[in-house]
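Pasting in a structure now, in structure tokens, and then I'll have a few things to ask.
Missing here is one protein chain; the remaining ones are kept as they sit in the complex.
Now for chain A:
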Amino acid sequence: MIKFFLMVNKQGQTRLSKYYEHVEINKRTLLETEVIKSCLSRSNEQCSFIEYKDFKLIYRQYAALFIVVGVNDTENEMSIYEFIHNFVEVLDEYFSRVSELDIMFNLDKVHIILDEMVLNGCIVETNRARILAPLLILDKMSES
């Protein structure tokens, strides 16, 4: 099960956080700081999986942005690793070349996308067109 999904930049600023188990807000900040610290301290030669407390962190870096997913031991590391990429490709398609700013200014949309892909800590949809469908309805409605 996925425990949390984070997007954090190199300065340690969280750009998106989604928890699938309740975590208190002061704990969140602490956790996010620790998580980004452990990702930043790693080099390319190191693997993308970090054992952290009782779960595993799986991370990928895109430019200055880290996407970090915390999972328990029932997940397949490689599939989550590639799932992160799938998520980024979906963002990329929607925002046409996504950047950190897009994510900040459209936090609600990124949330919608993530909610379509992951629900209750489980991967629920991986097909790009279907992930974006509700968002496109939304856009059409706000245009009219």
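Observations on the structure shown:
The rule is short, and it goes like this: contacts are C-beta pairs under 8 Å (C-beta built on N, C-alpha and C of every residue); 3 or more make two chains touch, one makes a residue touch a chain; residues count from 1.
The definition used in the following text is that contacts and distances are computed from a predicted model.
The complex appears with one chain absent; UniProt names that chain "AP-2 complex subunit alpha" among the candidates "AP-2 complex subunit alpha", "AL3B1 dehydrogenase", "Tubulin epsilon chain" or "Leucine-rich repeat cysteine-containing subtype".
Although one chain is not displayed, its contacts with chain A can still be listed: residues 3, 13-18, 21-29, 32, 42-43, 45-51, 53-55, 74, 76-79, 81-83, 85-86, 93-96, 101-102, 104-109, 111-112, 115, 119-120, 122-130, 133-134, 136-139, 141-143.
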